[in-house]
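Let me give you the structure first, and then I'll get to my questions.
One protein chain is absent from this view; the other protein chains keep their places.
Order of writing sets the labels: A, B, C and D. Residues in every chain begin at 1.
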Amino acid sequence: QSTTSTQNSGLYDYLLPMLKEDTGVRVNVVAVGTGQAIKNAMRCDGDLLLVHSQPAEEAFVADGYGAYRRDLMYNDYVIIGPEADPANLAGASNVTEAMQQIKQSGAKFASRGDDSGTHKKERSLWQAAAIDSDAGSGQWYLETGSGMGATLNTGVSLSAYVLTDRATWIKFANKQDAIILFEGNPALFNQYGVTPVNADKCPNVNREAAEIVTQWLASDIGQSAIGAYQVDGEPLFFPNAN
Amino acid sequence: MDALSEAFRLIITLDEDLFEILWLSIRVSLSALTIAAVIGLPLGTYLAITRFPGRKFCILLLNVLMGMPPVVVGLMVYLLLSRAGPLGWMGLLYSPTAMIIAQAVLITPIIAALSNQVIESLHQEYSDTFYSMGVTGGRAVAAYLVDARYALTTCILAGFGRAIAEVGAVIIVGGNIDHLTRVMTTAIALETSKGNLTLALSLGAVLLALSLLVNALVIGVREYAQKRQYA
Amino acid sequence: MDALSEAFRLIITLDEDLFEILWLSIRVSLSALTIAAVIGLPLGTYLAITRFPGRKFCILLLNVLMGMPPVVVGLMVYLLLSRAGPLGWMGLLYSPTAMIIAQAVLITPIIAALSNQVIESLHQEYSDTFYSMGVTGGRAVAAYLVDARYALTTCILAGFGRAIAEVGAVIIVGGNIDHLTRVMTTAIALETSKGNLTLALSLGAVLLALSLLVNALVIGVREYAQKRQYA
Amino acid sequence: MLKSANMPNPLLPICISGLRLIRGDRAVLAGVNLTIDEPGITVLMGPNGAGKSLLLRSLHGLITPDQGRINLGSLTVADSRTEQAMVFQQPVLLRRTVLQNLAFAAPKTAKTDRQRLIQALESVNLLDRADQPARMLSGGEQQRLALVRALLGEPALLILDEATASLDPASVLLIESLVKTQNVQGTKIILVSHDQGQARRLADEIVFISNGQVAEQSPADRFFTEPRTPEAKAYLAGEIVV
Partner (left out) sequence: MLKSANMPNPLLPICISGLRLIRGDRAVLAGVNLTIDEPGITVLMGPNGAGKSLLLRSLHGLITPDQGRINLGSLTVADSRTEQAMVFQQPVLLRRTVLQNLAFAAPKTAKTDRQRLIQALESVNLLDRADQPARMLSGGEQQRLALVRALLGEPALLILDEATASLDPASVLLIESLVKTQNVQGTKIILVSHDQGQARRLADEIVFISNGQVAEQSPADRFFTEPRTPEAKAYLAGEIVV
């Protein structure tokens, strides 16, 4: 079993049948936020972790829960918002400026507020922009405490800006009048990693299968499969296994 | 155990955030319950005591609507209230009002179906006499509601239980926005998704305590009134 | 409208995935319902007809448990079944069995509390006679269940409605794993989070149709039996 | 032995023709033909299960017969409903106090006329029970309350189904005098009784029902001295007829 929020992108539906064919291993996906995924794995309820919060993952390994961690692939974050773009994000030159413009324009910003990888990323951006977003919580800063999809539903419906990973956004079907307004900044880089759960801590773990899956994902076959996955003609993930 | 002591700590430290969330939970659930009772009780009663073609079908429908998934109710109310929807101009989406609407839609069939059952059995006893006395329509409905009031409290408590425990609908139309539409159940879901299982459970314990309080109050009042009457 | 035609399309094209999910929903809900009925009906009846200190408190507790948030139930069952938990060695987490357990825990109080109410009113009528005939304990419980069987169907349908519509608990203990523990409600939640609102609604419509079918069946059988008996 | 009445009773004559009622596989009313034009008191007699209650219930509109017609004066059963009142074999009282039970039955205009309700209670010796829960009354008290409740609406036709079965001798006489007074004031009375003494005291006319049919209809004095049918003879003698 493995956990992450990449499910909404449809990657698993595409990847898992290929994996099964090549290795015979059948993977069950429990898709929850990064925070819950890591904590679930700490209770040994899972064999393999596929999430996107490098510091948390490294701590997971350091505490002995994970066997080791490998980079797997990356995509990037984008900021979406209403087409009218009241904060004029299109004119922002970097992320910090973009965040400040959102705050100043009085527009709303929908945050996941769920300690997920995306949420952590977003908080670091506010910090970098020296804005205390918590002070505006419930007014302009809307912490939805939900997954990416639900947060997008909320943000789109309220004409708010949302920080999202590109994969989820491309697959997202309820876009209404929202579009990508800010993208392509190096600060918005999003690294995914795989971590097999440590069999020393969790004797019940299905160690071989986890190992096989990890190897396959990092192999040339797996990597090129990831790279070849496209939605609406756009690639969602970029393989970079080390 | 951790969860209980944590719950206890949260309550005695009068955690401000907790009280905000708790209060919103109560407000939303009670408002929805009131609406649902005002519609559901007379509706269930009416369907129990009048005979018209299609009546059986209405009761069937109520039973089906009892099994309406909260997520679906949430979605429907969402589409209704969303900016593109027919009531979008009211700007109610992601507000407590939206949550009240969704919950009322969800609970009304429950209260109607259960009260229908309660009144049905009283009707077996009263029907001939009421027919003979020419008591029909609104007067009959009112009389049944009054005379079955003690049995109806269980229906109402079932509705309250459903409302206060419900998460699927309120999270869709309310959005679980901190300081705005976050209620106990959505907070529990959030903490769960963060992996803070102990905190989530302790919030659950607080919610159960609230439930206990409300139920004890209602049942206590019922017992007292019943005793006074038949002493 | 889109949702309805999409639902229709899904059904008539006999979409295989849909049927797998639908079937699991039915299997899980009916299993949970069976367990809940076997425990809840006698329990509710017993509490209606016997008098012992603490009885009032038990009924109160049932009413409170009716309002137990599914998420909390899910969490508790999760902690119980997780590999680190007391029953972890059974390896039940993220399996249909886990979902059945969670739902049974959720519905049993509902069925017990509602049947308690139903039997209570029959008890007002029968109690003196049963006392006089020396009918007590298991025989009395059985007699009440038999004689109130028609009224009890509504309790059972309420339980079924709750089970089939429930998402909070099953998603936590089942994990919404495709081809393994994905049921209708978790699929709806997933599609909603993907923004596929139309698909989500159409799944909801299919679920409601299922509910309609089950309810129509149960109520139909009830009416038929009742008519035969009192023709 | 016609009673005095200011106006002819609008519900007379009562014509029942070809009334059939099937229950299970039995015709519990097997073609009842009966015309009542006597404005006095008609007493229905007959063995248990003969169909007396079902006949009265049909007349009152509580049962729709499978065949046959009923007319009251120029009215149908439905049209005459507000002119009729009925006291059942087992009185059903609301879960309220004695006084509230009366108030509920009183016509809307008289609702506030507490004095009238008090008088009514007094007429059946129930005044000191006024604020007691009605369902806690003794059997005989319940019967008396049900009767006075029926009289409140000043019906043109009063149907009594064994209304004095569980009354003490004094109450029986009290009710009988109430019924007679009511009849003198123009209300047509139809009552069922197994009490021959009562039938002799009250009846102007006896209708004898047996096996779902009218076996005999005679003036009261004639019925007791020379019953024409063997069923009636046997009934009066206390012989078992099935």
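As a convention for this text, a contact is a pair of C-beta atoms (placed from the backbone, for glycine too) under 8 Å apart; a residue touches a chain by one contact, two chains touch by 3 or more.
Remember, it's a predicted structure, so these values are computed and weren't measured experimentally.
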{"item": "Partner chains on view for the chain not depicted", "value": "C, D"}
{"item": "Option touching the unshown chain, where D:38, D:83 or D:141 are the choices", "value": "D:141"}
{"item": "Chain C, residues in touch with the chain not shown (by the definition above)", "value": "125-126, 128-129, 131-135, 143, 146-147, 229-230"}
{"item": "Hidden partner interface residues of chain D, rising order", "value": "23-24, 46-50, 53, 89-90, 125, 128-129, 132, 136-141, 144, 162, 165-174, 194, 196, 234-242"}
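By our rule, only the chains that are shown with their structure count from here on.
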{"item": "Chain pair with the higher count of C-beta pairs in contact (B-D, A-B)", "value": "A-B"}
{"item": "Inter-chain centre distance, chain A versus chain D - centres from mean C-alpha coordinates, in Å", "value": "82"}
{"item": "Rounded Å distance between chain B and chain D, as computed from the means of their C-alpha atoms", "value": "47"}
{"item": "Chain B, residues touching no fewer than two other chains", "value": "78, 172, 189, 192, 197"}
{"item": "Residues of chain A engaged with two or more neighbouring chains", "value": "147, 150, 153"}
{"item": "Pairwise touch network: line, ring, star, complete, or other", "value": "other"}
{"item": "Pairwise chain contacts, counting only pairs that touch as defined", "value": "A-B, A-C, B-C, B-D"}
